[in-house]
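With one protein chain removed, the remaining protein chains of the complex are shown where they sit.
Note that the chains are named A and B in the order they appear, and that numbering of residues resets to 1 at the start of each chain.
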Amino acid sequence: MKQVALRCLAAAAVLVTLVAPAAAQGTLRIGMTAADIPLTTGQTDQGGEGQRFMGYTVYDALINWDLSSADKASQLVPGLATDWRADEKDRRRWILTIRKGAMFHDGSEFTAEAAVWNFDKLLKTDSPQYDSRQSAQGRSRIPAVAGYRAIDKYTLEITTKEPDAFLPYQIAWIMMSSPANWEKVGKSWAAYAKTPSGTGPWRVDRWTPRERAELVPNKNYWDPKRIPKLDRLVLLPLPEATSRVAALRSGQVDWIEAPPPDAIQSLRSAGLQIVTNAYPHNWTWHLSRIEGSPWNDIRIRKAANLAVDRDGLKKLLGGMMIPGEGHVTRSSPWFGNPSFKVRYDPNEARKLLAEAGYSKAKPVTVKILISASGSGQMQPLPMNEFVQQNLAEVGIKVDFEVVEWNTLINIWRAGAKDPSSRGAHGMNYSYFIQDPFTGFVRHVESTLVAPRGTNWGWYQDKEMDALLATARTTFEPAAQTKALQAVHEKFVDDALFVYITHDVNPRAMSPRVRGFVQAQNWFQDFSPVFMAPK
Amino acid sequence: MLLYLIKRLLYVVPIALAVSAVCFSLVFLAPGDPLSAVLPADASTEMVEKLKADYGFDKPIPVQFARWVGRAVQGDLGTSIATGRPVAIEIGRAISNTFVLAFFACAIGFTLGLFFGTVAGYFQGTWIDKLVTAIAVAGVSVPHYWLGMVLVIVFSVVLNVLPAVGMGADGSSQWAWDWEHLRFVILPAITLSMIPTGIITRTVRALVADILAREFVAALRGKGLTDRGVFMHVVKNAGPTTLAVMGVQLGYLLGGSILVETVFSWPGTGFLLNTAIFQRDVPLLQGTILFLALFFVALNLIVDLLQTLIDPRIKRS
Partner (left out) sequence: MNLTATLPAVVPARPAQGYWRSVLGRLVRDKVAMFCAFMLLAIVLIAIFAPWLAPYDPAAASMLKRLQPIGTEGHLLGTDELGRDLMTRLMYGGRLSLVMGIGPVVLAFVIGSLLGVTAGFAGGMVNTSIMRTVDVFYAFPSVLLAIAISGALGAGLVNALVSLTIVFIPPIVRVAESVTTQVRSLDYVEAARASGAGNAVIIRLHVLPNVVGPIFVYATGLVSVSLILASGLSFLGLGVKPPLAEWGLMLNTLRAAIYSNPWVAALPGLMIFTVSICCNLLSDGLRQAMDVTR
């Protein structure tokens, strides 16, 4: 069996060198976890998955993510803008150079005016092209943007409220729809949704709501290296995890997102590939810092971090996790060099707790909100119970309150002071931490407490605010990375969260799927993927 | 007769209105935030409030109700919160898929039910009867969503002969009545047909046994009526009730396929309903339930009228 597989692999490798990339190869059918085809008009819904399959495939942002490497954290790369910089004199003014000759699928050209038109689509409620659906998805991604205008056909100016060096990360969220197509279909987003047009490497060939979408390569894509090798990419919404596995095993799809962890072993033994990689995800306990919370004592926070047996947890999850050593993974450029080493050291934890006046016999009691399921939450019940046991060993007694995932999201928005938080001292939440804002700022900046933002724990610290302000106003990339490292070092040194684990984003696919490079990112590039012949 | 027809038709109007009221009142029951499906997870409370106003959810409930009824009368069931598509269009797409599934489930269930029931009725008390009765009881007792799971394991995963999910390799829009597509309907249709098979078997068995036991059948036989003649007699007498039961079963299949459609990811109204529930898509939930309930009302009406036509002696109040 192995022999045959190896031979096939070799044969495929030969084929690749001989034929690729000239010949398009096969149809790839992907089972998504979403219940519906993500919004096709540009700014997608369905969270990270929507952006992955209907955003970065069919559309481009002005600034894209580099999804070509599996080995290092993804960086921003030129998309529809070839260059971006903040004005030296007025840091609030950004100049973006628009790529020449980037064409929409309908044949019109992308210009600075088109970019302005797209910002209006999201932000200017009285513009004819304003779309409340896309706005609901996009507006919250670009809080910094105050104004924008086309200086000429290929030069775009964006102004921010305050100097904000994180703007490029925000811009990377915004997908560019085609104004010409919108005009052509009668100025209707409903009609646009049926015949979408972007600048991306894939074009929507046809789609049926809730059932499937078929993408075909855009042979005129502006980056020849990213012209897809496949003939066709088919997306199928299969929200039921078991249905996804059944579909993969019976050969109805070639690739499924997020196979249930319990199915992974059986999928492996059925000859399917399981692909994993680090990505900017953090499964953590977000701590409440309001008055009366035991977590206000740094010794207890550090003790909790030292009490978690992450290697044990990893074993139990079949290796499907990366132990948390900080807020971001060690492979992130922002990790820095924190002096507090997050590790498993129950003795040290006990010592710290003893200093704080607690012990196994006289434990400190905390109440944590958890969900029974939820996107990105991995396996919340057993994992939390594992952590609960770990903490009990050193003298932290944890009571759980289990709520529905949607309820947890609402509680998280409402903040720890809100009655809906039920006096809890923390919550188990999994975070998308791909950029400085989602990774750091939104959790800890003083001003972002409810209702303005999602600093659930009401952590408010002048020193942290200053560090964030520094990072936000450092425009030179290397210096900005340094500043963000300082932020992260404070995250870890002050043990602001209980750092537990990062998911590895498993995917299961047929052995015929080749060429996929799983980037350390929530988004992925499907252009290099091809299907080995049967 | 005519008077009965008119009375029966008129009676449907208040029922339909009351059904709509029940469907709308679902929004009163719904806790939580109907908009959580739309917003990205990191939207703040501020943004939630803004969107609420955009969708009119900040209006007093009577106002929302008046709007809803006003539009529903014109066939406009509102817009899905999650997809932004008109609810009527969503239902239209799904209902035809559910019809396909219900058609096959009915075909299986009615055929088997009539056959089993007649045989058991004829051979009442024998081992054939006992076997058939056992099958019928099993049919109504089995949790069909579980049966669906078991069928998927056996036929899709272990034997790999039938597809596990969906409605055709290229989606329901490309549906055709050929083997490539019919393969997809086999497992869900069998699963869904269990209950009608059981119920119709039991009904028909009881009817047939009852008719055969009547004195006049013996008298007819004594007068030299052939078996064929007796059978025709049975059919005539058991017909109307059987028809009524089959009609109701069809209604249940259409309205109750949610579990089976969920197990098989069949893109019909049940799957739609399930999605609507978990995305808290209230307009879609209300619209789908209203549509299915009104369909059920209409179906009951048709069955009633047919029954009366076949056998004018039956007059239901």
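One rule holds for everything that comes next: a residue touches a chain if its C-beta (ideal position, glycine included) is under 8 Å from a C-beta of that chain, and two chains touch if they have at least 3 such contacts.
All values reported here derive from a predicted model rather than from experimental measurement.
Undergrad: Of the residues listed, B:138, B:176, B:232 or B:310, which one is in contact with the missing chain?
TA: Spelled out, the listed residue whose C-beta touches the missing chain is B:138.
Undergrad: Of the residues B:107, B:153 or B:302, I need the one that contacts the missing chain.
TA: Answering carefully, the residue with contact to the hidden chain is B:153.
Undergrad: Which listed residue, A:78, A:260 or A:363, touches the chain dropped from view?
TA: If we include the chain that is not displayed, A:260 is the one touching it.
Undergrad: I need the residue numbers on chain B that touch the omitted chain, in ascending order.
TA: Missing-chain contacts on chain B: residues 14-16, 18-19, 22-23, 26-27, 29-32, 137-138, 140-143, 145-147, 149-150, 153, 157, 195, 199, 202-203, 245, 248-249, 251-252, 254-256, 258-259, 262, 273-274, 276-278, 285, 289, 292-293, 296-297, 300.
Undergrad: In the complete complex, which positions of chain A touch the hidden chain?
TA: 241-242, 245, 249, 260-263, 265-267, 313, 316, 372-373, 381-382, 385-386, 402, 404
Here, only the chains that are shown with their structure count from here on.
Undergrad: What part of chain A is in contact with chain B in the complex they form?
TA: Chain A reaches chain B through residues 35-36, 39, 45, 47, 132-133, 136-137, 139-141, 190, 208-212, 236, 238-240, 242-243, 246-247, 249-252, 406-407, 409-410, 413-414, 432, 438, 442, 450-454.
Undergrad: Which residues, counting only chain B, touch chain A once they are in their complex?
TA: For this pair, the touching residues of chain B are 32-33, 36, 38-49, 51, 54, 82-85, 90, 93, 149, 152, 156-157, 160, 163-167, 169-173, 262-265, 267, 271-272, 275, 278-280.
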